[in-house]
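The complex is shown incomplete by one protein chain, all other protein chains being positioned as in the whole.
Going in written order, the chains are labelled A, B and C, and every chain counts its residues from 1.
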Amino acid sequence: MKLDFSPEDELFREEIASWLAANLCGKFDSIRGRGGPGDQHMFIDERKAWEQKLYQGGWTCIGWAPEYGGRGATIEQQVIFNEEYARAQGPGRAGHIGETLVGPTLIAFGDQEQKDRYLPEILRGEAFWCQGYSEPGAGSDLANVKTSAKFDDTNQQWQINGQKVWTSLARESDYCFVIARTDSKSVGHRGLGFFLVPIDQPGVTVRPIEQLTGTSEFNEVFFDDAHCSIDDIVGEPGDGWKVAMGLLGFERGVSTLGQQMLFQNELDEIIVLAKANGSAQNPQIRQRIAEAHIGLRIMRFNSMRVLSSKETDGSLQKEAMIYKLYWSSWHRNLGKLAMDVMGSESEVLEDGPYQLNRLQSMYLFSRADTIYGGTNQIQRNLIAERALGMPKEPRG
Amino acid sequence: MKLDFSPEDELFREEIASWLAANLCGKFDSIRGRGGPGDQHMFIDERKAWEQKLYQGGWTCIGWAPEYGGRGATIEQQVIFNEEYARAQGPGRAGHIGETLVGPTLIAFGDQEQKDRYLPEILRGEAFWCQGYSEPGAGSDLANVKTSAKFDDTNQQWQINGQKVWTSLARESDYCFVIARTDSKSVGHRGLGFFLVPIDQPGVTVRPIEQLTGTSEFNEVFFDDAHCSIDDIVGEPGDGWKVAMGLLGFERGVSTLGQQMLFQNELDEIIVLAKANGSAQNPQIRQRIAEAHIGLRIMRFNSMRVLSSKETDGSLQKEAMIYKLYWSSWHRNLGKLAMDVMGSESEVLEDGPYQLNRLQSMYLFSRADTIYGGTNQIQRNLIAERALGMPKEPRG
Amino acid sequence: MNFKFTDEQMMIRDIAEAFLAQTSTSAAVRQAMSTELGYDLQLWRRICDEMCWQGMHIPEAYGGLGLGYVELVATLEQMGRYLCCSPFYASVCLAANALLVAGTEDQKLTYLPQIAVGKTATLAYTGESGGWDSNSVKVTYQKQGDSYRLNGSYRFVPDGHSAEILVLAARDQDTQGDEGISLFVVPANTPGIRREWLPTMDQTRRQGQLQLDDLVLNSDAVMGDVGQSWAQLEQILDLGRIAVAAEQLGGSQQCLDSTVAYISERVQFGRSIASYQSVKHKCADMMVKVEASRSAVYYAACVGDQFFNQTSDAVGLAEAASIAKAYSSEGFFHNAGVGIQLHGGVGITSEYDIQLYFKRAKSTETFLGAADYHRERLATLLLDTQVAL
Partner (left out) sequence: MNFKFTDEQMMIRDIAEAFLAQTSTSAAVRQAMSTELGYDLQLWRRICDEMCWQGMHIPEAYGGLGLGYVELVATLEQMGRYLCCSPFYASVCLAANALLVAGTEDQKLTYLPQIAVGKTATLAYTGESGGWDSNSVKVTYQKQGDSYRLNGSYRFVPDGHSAEILVLAARDQDTQGDEGISLFVVPANTPGIRREWLPTMDQTRRQGQLQLDDLVLNSDAVMGDVGQSWAQLEQILDLGRIAVAAEQLGGSQQCLDSTVAYISERVQFGRSIASYQSVKHKCADMMVKVEASRSAVYYAACVGDQFFNQTSDAVGLAEAASIAKAYSSEGFFHNAGVGIQLHGGVGITSEYDIQLYFKRAKSTETFLGAADYHRERLATLLLDTQVAL
């Protein structure tokens, strides 16, 4: 167990740091530190352009194997990349679903044709993805998916019908991956398929959900005889659950470090504010800022443990299972702290109704963190049942 | 709605205050502020003597009707009595189970003979009672009582067999009221009886349970062919549940004010300590002391609401249902606060191993508060199901 | 001592509930939220003309109904429960209280009858600092002969941009802390006052900012003894704290009720969400907070009555107000947050009302001092002084 990086890794650090210094500037100045949770739909054009800039520097998908255009970066290098990206206040990655979820899923479960078709445009920052998991009435309950996929023999394509909800970036994406029921008689985890569906087609309607922030990061996505080609199913019909579970494993990997960098930016902003408005002298605020710092540092150490273990063991470990519950609770507290540091000014909308500043938006949106992607209640069930072996909740 | 007391009540206040000033002194000086939770078994002889002193002044069972020897004190007068008793640092009432539980139960459900036999000696501070509810394996689950009561036709008496646990003051008591199953084939709430059982008999064995404090406030009570007379069942065989539930209603009444006075003494001691050792300057400690003060004041206001409502409506109300959960959580926090105010000295046993001072003992014993008499988990179930009408937990 | 509503108080409460359930609907609240004024004038006229709430605790001598603080609190609880958007709080719980506590007989006779028929009013005292103690009074006055020249700006003034009568706190130049503070009462259209809406995250309560540029006032505008008004202002604020705590209590109750209603309908994993033990326990904890908050608020309401009857002193009022405000602020915020959580995904949409309560919880938590402010205030009473509580 050691924290030190090798001399080669330190060279790598210098490489990315100087590249960022040279490139995250000029027209990209405006997106520094932007695009985090609750802010993902903002500055989308600039952030897509930034993805292409990253690609030109060879900084997209660095964890992918070289055969797919990545650098085959080691875990250490990925950690370093994220550290330096954070230090430089790099914006939230518009391509993160493609890079960290779809890409690894296709590499693990896709066929060669799918890899050839989809990986390069993700790599180049040209195609963007969103995810179609949750459904109204299903919520966190993936086994209750109602969206159907029927194979249309005439047109030799899959026909998708149903509705997904809480899909972020749907309006800004080119594709959506969709879990749908291929066997209409199936129930639960069986009979599901994992589909790659283009958004820009008559059968797909995206309707923004207005949130408590007044903005719409999330969307409803309606599929009315939407289609994708015969080749756009990952694995076989019936494999959907397996593929989706694999993807959830990828989700809790390196991408968490990208999230943490945004959290660090937020905490830094709060600290600057506290120093400026004098609340840094308030003993309660001091305790809470220190607690936020402790929480974020430990979040990072947790991720380092997960990443270090992953190299030898692909299964989801205890330290990985706590991740969602841990970060979402931490972030929710950070939101409240931000407001309390702002004090009375936290209420004021400087730019008029209903223009929230970054911390106000973060504060309100952080209430969603403990809900989407499995509520804190679901997370605790999973931890108790899977990590501690306690009895399962009975289904109704 | 008003807080002011009438001129008559203010006279009553002067009466009890001056009686206490004149009587809670001399040989009773040593028991001021003693005998609270975790400390109930201490100074028992002095506290029994104090009960008799109270009786001589006419200050036991003041809420009982005059026909039973009480003053028929109004709720206001009972509040005043408890306020002044607290102000004078009156010791924990050794007779409280008799006065606040057994007495009201007999008055409500007992027959004339039982009233004649038991009420006077409770009133005079001559007979002391303990309660036999919980059983090993039953815990908070009263419907799972296994202790049996069979009627012995030959001797015309009830024969009790079984075991009770977590019985405080059992060694110091003359009688135990016992919930036992009169119908051996019954299950759940049916077929229970409510018995008045003398402790001092060959069939009853009391075994102290050593607690984390090193002392033994709680006991196991074993009944091996223990007996009580044919007249010592309250109500009919099968009425046990009804009687026990009525008694729980009494428990949450005026007696809570007696508990609060001990809490106030504890908090006062903590405040004195904080001022003396400088921790009163610690901003975190200041917040927590204020929070404890807020919590205790609100506990009092809650009780006042319950008491004021009781006069017109005997049913258990929302503000009464929260009482146990509220005070036990508050008291547990107070224990931790006491230790943190003491700081490093909180560890030190001034009088050697394993002699805890009052606050240390309170701290450790307060962990029992959230367990006995229905754990906090049980309390939350009850609140959700009874007050909020949410679905019941399924039994296994 | 009788710590429950009288039959008459129950009736006042029930009438308020029935009226607000009909008039302060989700749609009505959202309509009011969208305007700069922040409330519906027609509803306000009905409140004033039909319900006469605004005159409830104003003595009959000044055109009011002469009821007490308990009646006021019972009504405020329902207004908070239904998120009622109105200038009631600022006019009655700040300005009318200021006049009752600190006004001269002339001022009472001039302004209270106006408020009692529905003229709006407010109290302005905090400057840019964002604090709530005496140091937050930043506007200064200069005595010039028999008149006073006020300069400076106020922020976070409830309905500050629209109220028709203003109570202003200002301090003698070069003073700080509790010293040198005076109160003035003036019509809002007096020259020298510029006012502006301060848009806020919680859209159900309006805040404004005021700029005073050489506002010149005669001595008949002065309330109480010149330079000696902090003690009275603190009492006014404590009465205002009790009132806002009452609104918080109502909001807190509604978060519980609407959440239990929602989750009892909603099915997940084949069961009603309300059947999950972790959900039940969260609701039980919410109820604890509601009932404890209720006890604290009703107690404080009684102390409010005692204060007006002069049977409670300023320390008793301060203690009761800080307890009610500290507990109800945290209770409401907790319940609104848990309410969102138990609503799940829809909890964070603008469509459902729970988010409106969440925002109201935060704005009222901050207003007139959050819980830690009041705990520190109580700590001072408990630890730094010899006053017996």
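The rule we apply is simple: a residue touches a chain if its C-beta (ideal position, glycine included) is under 8 Å from a C-beta of that chain, and two chains touch if they have at least 3 such contacts.
The structure presented is a predicted model; accordingly, all values stated were derived computationally and were not measured.
Within the entire complex, contacts from the absent chain reach the displayed chains A, B, C.
Mapped onto chain B, the interface with the missing chain covers residues 134, 137, 139-141, 144, 165-166, 209-212, 214, 277, 284, 339-340, 343-349, 352-354, 356, 360, 364-365, 367-368, 370-372, 375-377, 380, 393-396. Residues of chain A in touch with the missing chain: 1-5, 9, 75-76, 79, 271, 274-275, 280, 283, 286-287, 289-291, 293-294, 297-298, 301-302, 304-305, 307-309, 318-319, 322, 325-326, 377, 379-381, 383-385, 387-391, 393. Counting the whole complex, the residues of chain C in touch with the unshown chain are 276-278, 281.
Definition applied: only the chains that are shown with their structure count from here on.
Taking the mean of each chain's C-alpha atoms as its centre, the chain lying closest to the overall protein C-alpha centroid is C. In terms of their C-alpha centroids, the spacing between chain A and chain B amounts to 54 Å. The mean-CA centres of chain B and chain C are about 40 angstrom from one another, to the nearest whole unit.
Within chain A, residues 284, 394 each touch two or more of the remaining chains.
Along chain C, residues 272, 275, 279, 372 each make contact with two or more other chains.
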